[in-house]
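What follows is a set of notes on a single structure, which appears directly below.
The complex is shown incomplete by one protein chain, all other protein chains being positioned as in the whole.
Entry: subunit A
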């Protein structure tokens, strides 16, 4: 099960316009811990192409539909962009605020997380 599917099963609002077919970037998530980011398999070209278009891209950004739950990802924290009112149509002003999800025990059960503000 991918993180996108897990989010939907747990009524977490993570957009998935193309339904996991690598044709959009709406399920963009940030892996909060570099250690966990490194556990993931490198993104293929097609995922990188979509990440090019993601808002608020970071060094540890991935598409939620491409992260597959596994025991070794237990405890991974993913930040989901909650579109904020600071959205600037001119681009560089966009400051997404993020909601953090923690995966508990055997993923993909998602526990409550901490709301943090991340600068753009």
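Just so we're on the same page, a contact is a pair of C-beta atoms (placed from the backbone, for glycine too) under 8 Å apart; a residue touches a chain by one contact, two chains touch by 3 or more; residues count from 1.
By definition in this document, contacts and distances are computed from a predicted model.
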| item | value |
| --- | --- |
| The complex's invisible chain, by UniProt name, from "NADPH:adrenodoxin oxidoreductase, mitochondrial", "Cullin-1", "Myotubularin" or "Lysine--tRNA ligase" | "NADPH:adrenodoxin oxidoreductase, mitochondrial" |
| Footprint left on subunit A by the chain that the document does not show | 10-13, 15, 17-19, 21-26, 45-46, 48-50, 52-53, 55, 57, 83-85, 87, 89, 94, 99, 101, 110-116 |
